[in-house]
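For this depiction, one protein chain was excluded, whereas all remaining protein chains were kept in their positions.
Right after this comes subunit A.
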Amino acid sequence: MDLDRPNLEEYLTTDSIHKPHEKLRLCDLLDISPALTEAVGAIVDDSFTRCFKSNPPEPWNWNIYLFPLWCFGVVVRYGILFPIRVLVLTLGWIIFLSTFIPVHCLLKGNDKLRKKMEVFVANHTSMIDFIILEQMTAFAVIMQKHPGWVGLLQSTILESVGCIWFNRTEAKDREIVARKLREHVLGLDNNPLLIFPEGTCVNNQYSVMFKKGAFELGCTVCPIAIKYNKIFVDAFWNSRKQSFTMHLLRLMTSWAVVCDVWYLEPQNLKPGETPIQFAERVREVISVRAGLRMVPWDGYLKYSRPSPKHTQLKQQIFAESVLRRLDEK
């Protein structure tokens, strides 16, 4: 698998003006082609948008022999598999709710796994990541507050597992979450904490910047790598394009969701390492295992604009090269 090393410079330098020992000429100042090429290159294709692109399935049924087979598949998937899954899900819910409602105030986590202070971090593709990992133990998770029935589920049932909600757009939520996180980790009978430090769903081919929150808690970090096999269905939840209900429907009408989960070696902050470097190190561990390409972008850029300091860095590089060459007389 070809894995790119993260290289922030690759994305941030402007110039091919690195012929330093030449005198500055008019054509050097007027030649804005490097910046233009870069801007237009980004319009045509960019690494950030690629992180959130759902890949359309390869059509394979356009052939007189395969088409009937495909039709048969549709009947099986929608007519048999889907109803069975809905039935199992409903039954599961009925059984769960009928026992949950009477006893949910007594519900306490299973702390067999909880011998020491640790948090689990995983890459994030869809909300079903959480469901998959929940099979191992009752993780408490940090999640964006969702609207609709998902939100209802969050505030009633998942609350009792110790999950923490926040709203991305509210700045003051961040402090509250940071405080709750710290409290949660310290409370020894709490459920193990699971964090998706990317903060947003990525299409399982790339990994975006890890938020440093999980790496500042001063406890052991256990990385989990999740890789979906796209053979039957693309598990990426593109929240801009479809609601979670539609996403779930798509997954439930497919043949199967195939996924590999790796629990990787726990990592600790090394002496002299900043939380950000630590986060990058863990991201690398996960990305290598799951075969993801690392890009230097913050996933929240989906909701906001990049800070002007990146532009300033480019300006600084250009300005310095101009001044240096001006002195070269």
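Note that a residue touches a chain if its C-beta (ideal position, glycine included) is under 8 Å from a C-beta of that chain, and two chains touch if they have at least 3 such contacts; residues count from 1.
FYI, contacts and distances are computed from a predicted model.
Considering only "CTD small phosphatase-like protein 2", "Protein translation factor SUI1 homolog", "Complex I intermediate-associated protein 30, mitochondrial" or "EF-hand domain-containing protein", the record for the omitted chain gives "EF-hand domain-containing protein", by its UniProt protein name. Within the whole complex, the absent chain has one touching residue among A:I43, A:I64 or A:A171, and that is A:I43.
Within the entire complex, the positions of subunit A that touch the omitted partner chain are 11-12, 14, 16, 24-33, 35-49, 53, 56, 59, 61-62, 240, 297, 301-302, 305-306, 310-312, 314-316, 318-320, 322-323, 326.
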